[in-house]
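Just one protein chain is left out here, and the rest sit where they should.
Then we have chain A:
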Amino acid sequence: MLAHIIQTLPQVIVDGLTLGVVYAVVAIGYTMVYGILELINFAHGEIFMSGAFIGTTVLLILSSVGFLSSVPAILAFIIIIVIASIATGFLGMGIERVAYRPLRNAPKLITLITAIGVSFLLQDIVRFIAELKTGNYIVSAPSLFNEKIHLKTSSILPQFGDALFKSSFLVVLIVAIIMLIVLDFFVNRTKWGMAMRAVAQDRETASLMSINVNKVISVTFFVGSALGGATGVLFMVQYGSIDPYIGFILGIKAFTAAVLGGIGNIRGAMVGGLLIGLLEMFAAANLSTITHGAFGAEYKDIFAFAILIAVLIFKPEGLFGKAVVEKV
C-alpha cells in the first residue's frame, strides 16, 4: 500500500497543485466578497462558468477566422483570458450593482438567497445561449496546448513513478500562480488594496476617510470576478469541454477552501485551495488502495465536504482566522 502511495506521489503532487491553484483563485473571489460585505456570493461559481463560456466563444471566433493557425497558441490564450476576465469582471460588478446593492441593509439571508437566484439565472442564460447557438449546452473548444510532458521523477527516487501531464497543466499552474501573486501584491501593497482592507474592517469609518465605499465594493467585485472568469478559461483550456453547470461543484469546493483558510482571509484562501486540491488528488489516486477497493476514486469529492464539516465543527474561524485581537 505504501509503495503505491509513494509511487503515485509525483503525479498526485502535479495534479493536486494544478487543481489546488484553480480552487485557490476561485476561493479568493468568495473570500474577498465575504471580507467586505459578509456575503457568501454563491453566484461566484457561475461567474467562473461564464468566464469559461466567454473564453470558449472568443476561442471559437478566433479559430473560425483562421487566427489560431497564424499565431502562437500562447498569444491566442493571452487574448482569450484577458477578454474573458474583463468581461466577467464587469459581469460581477454589474451583479453587485443590480442585485446586491439595493439589499445592502437587508437581512443577510435575503442577500444570500438573491445570490443563489443569480447563480440559477446565470446557469440558465448561458445554457439558453449555448443551445441557441450550437444546439447543445455542452460545448467543446479546440485545445490549445497538447504536448505531452513526461517528468522523470523516478530518477530522483527509484520508488517514485514518473509524472505525466499535458502542457496545458503547466499553463494553468503558471497562470494561476501569477494571478495569486499579483492579487496579493494588489491587496497588500497598493492604495486601492489598502482601501479594500479598510472597508472590510470598518465600512462606516472608511467612508469618513474620503473613501467611496461603493466604489471600493465595485472594485472588489470586479477583481474577484475577473479572477474567477480567468480561472474559467483555465478550466476550459485544461478540460476542453464545458457546460453551464461546471461552476456548481467547483464553486462549492472553492468555498470550502475559503472556509478552511478562514473566510475573509485572502492568503488563507490560497492555502486552503492548495490543500483541498492536493487532498482530492491524493484521494483519487489512493482511495481504492487504502480501503482495499471499498471506495473508488469517485469518492474523492467526499474529502472536500468532510473537510468543510470538520472545519465548521472544530475550527469555524478556519486555519488563518483573525489573528489580531481587537482591543476596545
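One rule holds in what follows: a residue touches a chain if its C-beta (ideal position, glycine included) is under 8 Å from a C-beta of that chain, and two chains touch if they have at least 3 such contacts; residues count from 1.
Throughout what follows, contacts and distances are computed from a predicted model.
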item: Choices "Tryptophan synthase beta chain", "ATP-binding cassette domain-containing protein", "Sigma-70 family RNA polymerase sigma factor" or "3-oxoadipate CoA-transferase alpha subunit" - which one is the UniProt name of the chain not shown; value: "ATP-binding cassette domain-containing protein"
item: Sole contact to the chain not displayed, among A:T134, A:N212, A:S241 or A:T291; value: A:N212
item: Contact residue for the chain not shown (choose from A:E38, A:D124, A:D162 or A:D202); value: A:D202
item: Residue numbers in chain A that touch the chain omitted from display; value: 191, 194-195, 197-198, 201-202, 204-213, 322, 324-328
